[in-house]
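The full complex has more chains than appear here; those shown keep their coordinates.
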Amino acid sequence: MSPFDREPGQIKASYTAHHVIEAIGQRLTKPLTFMEVCGTHTVSIFRSGIRSVLPPDLSLISGPGCPVCVTDQGEIDCAINLLDMPDITMATYGDMLRVPGTRGSLSERKSEGKDVRLITSAAQALSIAEDNPEREIVFLAVGFETTAPATAATILEAAEKNITNFSILVYHKQTPPVLEQLVKDPDLKINGFILPGHVSVILGHKAYRFLADHYGVPCAIAGFEPMDILLAIADLVFQHSNGESALHSLYPRAVRPEGNQKALDLISKVFTPCSARWRGLGLIPSSGYALKEEFAAFDALLRFGITIPTPKPPAGCCCGDVLAGHITPLKCPLFAAACTPMTPVGPCMVSSEGSCSAYYKYNRGGASPWKRSPSATEAADD
Amino acid sequence: MCLAVPHTIERILDHNTVLATAGSVQVEVRVDLIDSADIGDTVLVHAGFAIEKLEENDSIELQALWNEIHLYSEKSHVTL
Amino acid sequence: MEKVTLGHGSGGRLTQNLIQTILSVFPEQNLTSNLEDCALIWGKIGVTIDSFTVSPRDFPGGDIGELAICGSANDLAVRGVLPRFIAMSVVAEEGLHMAELSRYMKSAARICEDLNIQLVAGDTKVVPKGHVEGLFITTCAVGEQITEESLGMDRLQPGDKIIASTSIGRHGAAIGASRFNLNPENLKSDCAPLWPALKPLLALKGLRCMRDCTRGGLGTVMCEWAEGRNIGITLVEKQIPIRIAVQSICDILGFDPLYLACEGCAAIAVAPDDADRALGLLRESSLCEEAAVIGTVTEDHAGMVALQTEIGGMRVVDMPVGEMLPRIC
């Protein structure tokens, strides 16, 4: 294998992309707006410059697909309050460090000497607990259905090993309820969903069928290579042109129609659905996970007798509207002015998967000449 | 929202951990979430856990999509 | 009250801000000239300084001692300055094993011998446990410019070709892998002295300027050129050499290889007519077999770097802002 070879089996994008793009252009007959609801899709779309190759009438908007962004400000505040208690070590995933709560971010606390550990796997959080018996390790767990099973497995392991200095702030969220809220939103015209491939690996097809079957919106489950996304866009355009509204599985190499039953079992063994507060979107019923009573010992909220406050969001920040798909970041009055990656106001500018961050970074704060699609969106917005 | 990368299983470490590689990068991966893990399997790894095996499945929808795309080009079908 | 953050150290825009903050209080400074890799004093003498705080101190493909010499010597090399002398200051934490220190010094000495660089001045400080993470080394390299004219970004012209002297991101990927317990079989830092490979290029009339793509990576260097000179640069994604192990680490951790540090890779701008010849000369060095033309200087999109992606799209390559953190979800 030559050192320049990429992953074997991937689509060699440049050989085929232009055919897909050409097909999209030819079959698009009216302005359409599709929403991707996975942050990894958002990043892939921007990094591969997909918007720049799409026809102006085709708009892509980003949904609440970045778990960092949708983590409520009160949830961050709660984590920071916890960190102010003695002997606490907090373990969490990368981007969570920078998200601002009311009193700054975890990263700021870390820079003041608090013990915040960056992990890349839930299992590491438990190892930290085992290695530091004299400290209280709190795992700040975020993520959607893809990530929740790992947390569940870790809790089961902690219970089995009888580890007593380990607890969790469960900030996991479920995607179908928020998609239902979006599709019911009268202010939002979404003509198709690019569905998250890895959440679908867990949930299978049926969790999303209601979008096509009940609300008549074409859906495509997509992988994350630029070609995967182009194919999904083509599929949604074709569905419109063919008058269909179905759920299409375009990521069969990973997604089984029935999902991952073992992961789903783990989730339901450890968690029970609960309502959850999403940044900007408010309280959504059955969109969160609570620890079952038998695992209450691992609930950091109970263990430390704290609650999640409901603070005011930063003045002027439109993250809620951005996450709800009501506006693109370009419409936020703070975007690229008061709010830049250097001076982020809301989480959508902080997280590397946040829409505002992506709009800024890959379009130079809206100043780039290659943004046919976003400007089309703007036109649609007005 | 969920970065996941294909890894090939190289070695079974214990009942729930394997050594897997992604493009020559070796990582310990937990396999609690999948039914079985064998050497040579390609698994999708998210946050240190394999969440599914990758297989060369095709879907009817995907085949149909490629066919429709090829109406607009002279090139032949490129399989995934 | 504003504080220094790790983002200020990541090599991108916050680093520029920090540098600007510092320079603003000194007389007669301008940021652009300070963004070149070394200063040229008395017309023909190159001077550069860098502190090396790499963690871990031993990494696949090198160590802090080797890096400390390569880093500063390379900053001279890319401006056509023959590295001749090194001044080195060592700040060690009490408790550091003398044998470990000696090992790094041997690595440093080996590079000095290879390049015929003389260690002429030094300093050692020992600080109490906890006041430094083991060992920091600062080197200042001094040498003589051997080109007629001084190389620098002021020489960039639309149409110039951009060459990467080798595949990118290997140092940053190796360090990232060490930090996050990834174990890449074939990945080593590219840490190496650039002078032997770059010296032949200095004879090319069309050679405009060169930069070693250290902290902040190729992407940051490109942005500094585009912004510093208010020109456009277009890179072509599929022409940028990236090794599979580097790409895998980026996939796993959610990093962008364009921003990963290199320690033995230079970005080189040449007149279009000299591009092939430059490539040929580079490839004679075993370190630069992967050299490739990766982009072009343009009049369009002045002040901006564009990437033509594999699917044929275009997007901005902006200067990174914060610290690169692993992305999971």
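Read from first to last, the chains carry the letters A, B and C; within each, the first residue is number 1.
Note that a contact is a pair of C-beta atoms (placed from the backbone, for glycine too) under 8 Å apart; a residue touches a chain by one contact, two chains touch by 3 or more.
This one's a predicted model, so the numbers in the text were calculated from it and none came from an experiment.
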Just one representative per chain kind is placed here; work out the formula for the complete complex. A x2, B x2, C x2
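Note that in this section only the chains that are shown with their structure count from here on.
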Between the pairs B-C and A-B, the one where more C-beta pairs touch: A-B
With chain centres defined as C-alpha means, what is the inter-centre distance between subunit A and subunit C in Å? 34
Need the CA-centroid distance for the pair subunit B / subunit C, whole Å please. 35
Hey, how far is the Cα centre of subunit A from the one of subunit B, in Å? 21
Residues of subunit C that touch at least two other chains are 186, 244, 247-248, 251-252, 254, 327-329
Multi-partner residues of subunit A (each touching 2 or more other chains): 6-7, 39-40, 67, 93, 120, 143-144, 146-147, 353
Complex contact set, residues of subunit C against subunit A: 3, 5-6, 13-14, 17, 167, 180, 186, 238, 241-244, 247-248, 251-254, 256, 290, 300-301, 304, 306-316, 318, 321-322, 325-329
Could you please specify the touching residues of subunit B with respect to subunit A in the complex? 1-4, 6, 22-23, 30, 32-35, 44, 46-49, 51-52, 54-59, 61-62, 65, 68-73, 75, 78, 80
Footprint of subunit C on subunit B - complex, ascending: 1-3, 5, 21-28, 45-47
